[in-house]
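One protein chain is absent from this view; the other protein chains keep their places.
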Amino acid sequence: MSKLVLFGVGRGADVAYRFLSADTEHDIVGFTVDDKYRNRNELRGLPVVAFEEVERHFPPDDFRMLILLGYQGMNALRQQKYDAAKAKGYTLESYVASDFFRVEPIAVGENCFIMDNQSISLDVAIGNNVVMWSSNHVGDLTTIADHAWITSHVTLAAGVTVGERAFLGIGCTVSNNVAIGDDTLVGAHALIAADTAPRSVHLHGHDTIDVEARAFMRMMMAQKKL
Amino acid sequence: MSKLVLFGVGRGADVAYRFLSADTEHDIVGFTVDDKYRNRNELRGLPVVAFEEVERHFPPDDFRMLILLGYQGMNALRQQKYDAAKAKGYTLESYVASDFFRVEPIAVGENCFIMDNQSISLDVAIGNNVVMWSSNHVGDLTTIADHAWITSHVTLAAGVTVGERAFLGIGCTVSNNVAIGDDTLVGAHALIAADTAPRSVHLHGHDTIDVEARAFMRMMMAQKKL
Partner (left out) sequence: MSKLVLFGVGRGADVAYRFLSADTEHDIVGFTVDDKYRNRNELRGLPVVAFEEVERHFPPDDFRMLILLGYQGMNALRQQKYDAAKAKGYTLESYVASDFFRVEPIAVGENCFIMDNQSISLDVAIGNNVVMWSSNHVGDLTTIADHAWITSHVTLAAGVTVGERAFLGIGCTVSNNVAIGDDTLVGAHALIAADTAPRSVHLHGHDTIDVEARAFMRMMMAQKKL
């Protein structure tokens, strides 16, 4: 059980608050956000303090932090805030939903947010700041690097490696022993049967798209398709 | 706990009986079906009464009803029987399997039948008379309208809306913020990345099929493909 500060005042913090309240014993003590986005002093009856001075209110020796932000910028914003909190000396808490079956404890780094109904096979290693939404399968001997985002109903076969900041869209499938490159964007329902290059984009029914992943994500998010 | 009358004497009623017996405290007191289909007076040791006079045997003030029928006619038959039972004054019971994780109670209307192993994210609204078979994912802020049928291993991303009587085939995937029109038929394993028109048909590996959904379903069911 940790005394916990949540980063943000938007949807991510709201989702984190509701999952942690229902499914953990953590004591959530407040929220923090960059002062320019701090549009309120209180949220759910708890203080909202400026990230610039969060350590004055909640010293890193006594409090932990959890940051759940969106994937915009191919997870660059999430990485930046993660790095900033580490630089302030915080230990970041990970959440792994309690509901799903595990033969052995799951190896996860800091600040992961791993939601319900996963199947995670044996000898899987999950880095720091990884988000996994619901109902994914992670096969044996798979490695997921820092800052990756795995949506829902994603299937990773055995021996897969997922690169840093990669984004795996809903219902996509990755074959045995494939290496997903750093910053790769895999679209919804795509099948990835061969290694992918860094920053590449892969969509269902298309050959590899000749566009850089961050630019593609920006366009898709502007259209609310991601 | 309700005293419950099940509609039907076929497979749907059988499935409902077995799920409810194993997974709820409801007291199933009998079955009812249109008199012309009433080929027996007893089922599983319980009376089978004519739907035309069900309220005489099981008055709506004391008994509830649950109707689990197939999706034929693009769910029109299910809607018709639902409306008829409501017109008789019944409250219709919903079943939501007990096994899967939920952070908060799930908002469902009447006469839903939601089976095992779902992942249903936050702020989802499910209407009346919705069937969800097993292992679906329903993303954040999704709305499912009355009389829809969602099969199994369906993935709905966030902010999806599913129209009335829509049918979503096994293993299909719907992208963020897509609106599935009323009476849309989505085939097995299809990806839906844009809004669909009412009564349209969408199949894996095809552009939209130029046929009306109810006619397509009739043909597929005649071939036992659905």
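To keep things simple, chains are lettered A and B as they appear, and every chain counts its residues starting from 1.
Please note the rule applied: a contact is a pair of C-beta atoms (placed from the backbone, for glycine too) under 8 Å apart; a residue touches a chain by one contact, two chains touch by 3 or more.
Just so it is clear, the model here is predicted, and its values are computed rather than measured.
Considering B:K36, B:R56 or B:K224, the position touching the chain not shown turns out to be B:K224 (whole complex). In the complete complex, the hidden chain is touched by one of B:T32, B:S135 or B:T196, namely B:S135.
Contact with the chain that does not appear here is found for just one residue of A:I28, A:M74, A:V131 or A:A157, A:A157.
The set of subunit A residues touching the chain not shown comprises 100-101, 103-104, 117-119, 121-122, 135, 137, 139-140, 153, 155, 157, 159, 171, 173, 175-177, 191, 193, 205. Hidden from this view is one chain, which touches subunit B at 11, 15, 18-19, 22-23, 97-100, 115-117, 133-135, 151-153, 170-171, 188-189, 204-205, 224-226.
Heads up, the rule we're going with is that only the chains that are shown with their structure count from here on.
With centres defined as mean CA coordinates, subunit B is found 33 Å away from subunit A.
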